[in-house]
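We show some of the complex, not the whole, and keep each chain where it was.
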Amino acid sequence: MHRTVPFWQQALLSALLLGLFLGAWELAAGRGGGGTGVAVDPEYAALLGQAAAQGGQTPFPRPSEIAVRLWELLRDPFYVRGTNDQGIGVQVAYSLLRVAAGFGLAALVAIPLGFLIGMSPLLSGALNPFIQVLRPVSPLAWMPLALFTIKDSAISSIFVIFICSVWPMLLNTAFGVQSVRREWLNVARTLEAGTLRTAFRVILPAAAPTILTGMRISIGIAWLVIVAAEMLVGGTGIGYWVWNQWNNLSLSDIVIAILLIGIVGLLLDRALGAVQRLVAWQD
Amino acid sequence: ACGRDHGALACDGAPPADGTGAFGEAAEQAVIRAVFPEDATRRGLLARFGAAAVAGAISQFLPLGAAREALAQPAGAPEKKDLKIGFIPITCATPIIMAHPMGFYGRHGLNVEVIRTAGWAVIRDRSIAREYDAAHMLAPMPVAMSLGVGVAQPIPWAVAAVENINGQAITLANKHKDRRDPKQWKGFRFAVPFDFSMHNYLLRHYLAEHGLDPDRDVQIRAVPPPEMVANLRADNIDGYLGPDPFNQRAVFDGVGFIHILTKELWDGHPCCAFAVPRSMITETPNTFAALMRAIVEATAHSQKPENRREVATAISGQNYLNQPETVVNQVLTGTFADGLGQVRRVPDRIGFDPFPWHSMAIWILTQMRRWGQVQRDLDYAQVAQQTFLALDAGKAMRELGLPVPASATRTETIMGRPFDPAAPVGWTERAIRGA
Amino acid sequence: MQHPYVSFEGVTRAYPGHVVFRDLWFGVNRGEFVCLVGHSGCGKTTVLNILAGLDAPNAGGVIVDGQEISGPSLDRAVIFQGHALMPWMTAEQNVAFALSCRHPGWGKAKLRDAARAALEKVGLGQAADRKPAMLSGGMKQRVGIARALAIEPKMLLMDEPFSALDALTRGALQDEVARLVAEANQTAFMITHDVDEAILLADRILLMTNGPDARCAEVVMNTLPKPRNRATLHKLPGYHALRDHILEFLLTRSRTLAGTRPADWDPKSPPDVRPADAPLPAAAE
């Protein structure tokens, strides 16, 4: 169960699976089979001025078409051609900025508050019911409320990121602080270390891996939520980009956006994973 | 593919001008197929001479007119009675909606479920998926879908009837009360319901006429109409050219004011459409006919000023618009608060006229071209004919004793400038001021 | 008895429904090494925690250096069973942390130097930059010892400091602790399960009966000559007698005496015994 398999075997199988999947897709889409069920009469289309070349157009884009489009988008990801037309890189940057703001704010609130909750069983018991009820509330249910009360869409988006990513950090910080080993606290006590010294030199580093686990969950949620929030609020961001491409039903762009969202999400996760490794300690 | 399935329409390049419409085309098609059973031959002929010419030639020796008449008679009971129709909760959908509580569908033997839907993209997707048998769409949507613009492949839908004319407005946030001149609007963020909407085209035209470049000087984004007020209140947008009741709702909640009614831009412009898949006409012609009659009747009923209050009551509830009745009332009666302290009385603020003028479609096409949604050359008249079913609507109107225009085109007046559908080219340029 | 450095005076510790021990009296003299031996659960750790100030008695008190204690103090350093090093600090940082508590005014460099010196003393000069996870069990426990000694406490408290180590490492560390304590003439109090360990290190060995309601049944005086050495310990005359006496106690008397108190029982002075001074009756060969 813990056997190790050479990396090249895994990579080969990965590549093989990817190849098979893309190949099957290319073929399936090429045959036009995966269509909409509404067979289009090419002559009808011709009457409407469709170029004959488009007779073979398929409803779902083929991987090769997507690759071409991807190349187009990535050749110039940061262009800004007016307010309604900006490169995909610009959109991702907008989303990342919002996530950074909301997530940063959440960390600023959650970590000190989590610390307090972790240290005080009373506070922990008293706040728990509220946390438990608010935690499962969907970000998009918050959005209308935020828009209405905050009256600023930029801050509303950030608030929604905030409110969704605050819970895992809060709970994990509290849990991490609660489960600092008694023996380390005893060491600090026998050394007559003061409250602040104990908090910063013992409890914080001891709880850091747990806190970072919470932050990692949070950033994942924040990234899920930003796309949803931007679809709803619009204006800029990768979520708005998806929304726009959906309105135009341009499937290649949506597939590309999905990939991009996945990859950026993965990178965010990896980045926090790296920080997590930095503060991790082994026993 | 002529002669197979519903391909009939496709072969009829120039439908007769006498108003026999799609039924006639089907009959004609059947005849052409009977005369030239060989596919290749038939296609060759059609390609060379066009369907009209071929039909004309055939009618020299066959009683084509009679066949058309026979096939065009409404042949009794609808093939399919249980229908689902999607709508967006706005007053543009009034005929579609009020036909439900007020029994117009039932009167024509149909059992219709009207389903409130969250946005235009969802309307489009559920229509393509045939979850909806027919739908409330923005007038440009069936055109775009048929052209394969904004969809993955051409999907032949058509405007069977126009739902409403006028009835839109530009609403601005209250903080802009002192900026009534569009030249002051640089940097504004506007919402329109959808990229393929009259709202988008009208707003762009309006801005361009005042010297703003809609793509650079302002931001225009697609926001589902119901979300517009909330976004205006949240200062997420500075204004919108949107459907009612959301213009009036902004006033009602003290969030915005009505800057201008679209009636003042283009009196009689179309907004929303009653859209059907083209296949419905050939596959379930009786259902189609019954539905047309119900919609046309409901439209006519909604148009009468004396019915407007009753209609407002019928559609304001939870099941339909889910809006305060007074708001809907102000929209339908045209006596409304403008958000600037005035009570305005514009009885024709919104109108209901089902006839799908081809000239409307042609203007829509020029704007699609103008703003880069369509990049190739189009035969505007052809496309208009295929997607705006003036003949079928006219037939239903005639059956209900309503006056039917003699021609499907007319000269429109848009912001004081005449639009001649026969000479549309000037309207495709980004800057038409100087044209 | 001279005036002891530490004295437990009538200490009782009870949890609801469970008396761990009652009316416990004993003393530890300055420079003396006392071991506490008894079976699991009899309350040894509880005794040590009270002495460390980490736990408080329900009745009675502990006098250290003439003052009743009210909490932990830098004067009583603890070497914990599970070494209790902070795993996110290097060996040096662990020691420096303790030093920075003792000497809040010291600068970084001074703390570093002192920490290195303390680690040199336990033979870990070259491992100062390693984190605990990269140290063997024995090395970790050594760092714990260095940390405790670095703050120059007046007394050393050890709770089974070597029980988690293998025999070889344990032996080496026992020798080391013996040396360091002797060098500094350190007062020490240690809990152990290991009879040989107690014989090697202790001047006196307190034997506790099984719990609940445990008591200190007798005090074994370890009269074997010092310095002692693990490899030659079993060759010292009296060793087998001493070992067998304690084993006997653990195997049978710790259980049979549990809960009972003889008629002449005086909790203030449990009987002293010196088994190594008399020849072993049965096991002699």
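To keep things simple, chains are lettered A, B and C as they appear, and every chain counts its residues starting from 1.
The rule is short, and it goes like this: contacts are C-beta pairs under 8 Å (C-beta built on N, C-alpha and C of every residue); 3 or more make two chains touch, one makes a residue touch a chain.
Predicted, not measured: the structure shown is a model, and the values here were computed from it.
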Full complex stoichiometry, chain labels as displayed, reads A x2, B x1, C x2
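As a working rule, only the chains that are shown with their structure count from here on.
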Chain-centre distance (mean CA atoms) for subunit A and subunit C, in whole Å, is 54
Averaged-CA centre spacing for the pair subunit C and subunit B, given as whole angstrom = 92
If you average the Cα atoms of subunit A and of subunit B to get two centres, how far apart are those centres in Å?
-> 39
Note which residues of subunit B are touching subunit A in the complex, please.
-> 1-2, 5-7, 9-11, 13, 43, 120-121, 124-125, 128-130, 146-148, 150-156, 189, 191, 194-195, 213-223, 227, 230-231, 233-236, 277, 279, 376-379, 382-383, 386
Footprint of subunit A on subunit C - complex, ascending | 52-54, 71-74, 76-78, 80, 82, 84, 86-89, 97-98, 100-102, 131-133, 151
Any idea which subunit A residues touch subunit C in the complex?
-> 181, 183-184, 186-187, 189-193, 197, 201-202, 205-206, 208, 279, 281-283
